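Note that one protein chain is taken out, while the other chains of the complex remain in position.
Per-chain residue numbering starts at 1, and chain names A, B and C are given in the order in which the chains are listed.
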Amino acid sequence: MATYDHYTEIEVRFRDSDAMGHVNNAVYLTYLEVARQAHWKTFAAHVGYDQVPFVVARVTMDFRSPAMVGETIRVGLRTDWVSRSSFGLSYELRERDSERLVAEATTVLVTYDYEAKRAMPVPDWLRSGLERVAGRSLPDRPPGG
Amino acid sequence: MATYDHYTEIEVRFRDSDAMGHVNNAVYLTYLEVARQAHWKTFAAHVGYDQVPFVVARVTMDFRSPAMVGETIRVGLRTDWVSRSSFGLSYELRERDSERLVAEATTVLVTYDYEAKRAMPVPDWLRSGLERVAGRSLPDRPPGG
Amino acid sequence: MATYDHYTEIEVRFRDSDAMGHVNNAVYLTYLEVARQAHWKTFAAHVGYDQVPFVVARVTMDFRSPAMVGETIRVGLRTDWVSRSSFGLSYELRERDSERLVAEATTVLVTYDYEAKRAMPVPDWLRSGLERVAGRSLPDRPPGG
Partner (left out) sequence: MATYDHYTEIEVRFRDSDAMGHVNNAVYLTYLEVARQAHWKTFAAHVGYDQVPFVVARVTMDFRSPAMVGETIRVGLRTDWVSRSSFGLSYELRERDSERLVAEATTVLVTYDYEAKRAMPVPDWLRSGLERVAGRSLPDRPPGG
């Protein structure tokens, strides 16, 4: 069974909903970002989230059931792999009380030097931080990749 | 000194920021809404926030200092008055740890019958709920109004 | 009859709606911002909107009727006054086709030196730009203020 490195609880804001009556699909990407923000804080709190040296290069998301106003979403986040200049995260979003599956997602993050405006190698402190939170050594590529 | 009926803590999401590097001014209205959502839950949890019988008719807001990513905003909310078919709320937004004042606001809410599509009198259960949370009886108009 | 210095048309995005089925009240502040962005471009296109030397200090807004998905909102914007280090704008939001009044608003903008982190006098080029778009000289304080 899949387990995750870190969990974040997010209360659905009324603004997160749309005229369909449930959380708008774009907002789930914000929930992933909130989860990354919280995960980041556990190993690199000295680096502000607005100065993190990576960009989102790719996202995939499967929407399983709509989240509703009044619900709390628990996001599980796991680092799957760290390569030379990118790393991969998996996520699971569940309604906290019912444990109903809301969405599953993956993202590829590319480490990026904002001043030089180009990709850069994953810094050692970032790789070791991700491994420390994961509690295991991380493969250097996606499973089967 | 002003005190409030209810307090809500809101973690700034990275998405709440804009290219100026701080929380976008429109987002403070969302923070007021989150505060109303939480306040509402304390006396009318049986009525979903997407079914609350009022509309925002007026808002005033003074922006005192920018809120930043990584901060937690504590919103104080107070009911100031309840008239025949509207009520007035005041808010104060402070950064939780430093107590720095971020913004002050007022809103006028008009009770509204969504099915009949027109204003309606403030229901008794709403008036008494607001007074119960406030811990005092409420005037029927704004001070000096 | 009130007239405005500049008009902007905004198509309602589905994301602008909330579970009530109409445009969320915080989004109207974004519409004001879009209108300022477009107005700004007419006299200071050389200054990126993310480098404009002012902050929103105060907003008041009266919500007259809900805007709906599929509608186009026409925002009228007028500069009302320019003082030493701030200026005041009024806005009117109408549904473009029916001319239905959606909201009315005012904002006070304070000119701000982001590097020195303090208010600064309104630069001459900004004052004259605002007057050029307005087509008239502007009072140095709010009417009756």
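Points worth noting:
Convention: a contact is a pair of C-beta atoms (placed from the backbone, for glycine too) under 8 Å apart; a residue touches a chain by one contact, two chains touch by 3 or more.
The model shown is predicted, which means the values in this text are computed figures rather than measured ones.
Remark: the omitted chain is touched by one listed residue; of C:69, C:101, C:119 or C:134 this is C:69.
Interface residues of chain B facing the missing partner chain: 14-15, 17-22, 24, 26, 69. Although one chain is not drawn, its touching partners on chain C can still be listed: residues 11, 13-15, 17, 21, 30, 33-34, 37, 48-50, 69-70. Taking the whole complex into account, chain A touches the unshown chain at residues 19-20, 24-27, 29-30, 33, 50, 55-63, 66.
Operating definition for what follows: only the chains that are shown with their structure count from here on.
For chain B, the set of residues that touch two or more other chains comprises 30, 33, 50.
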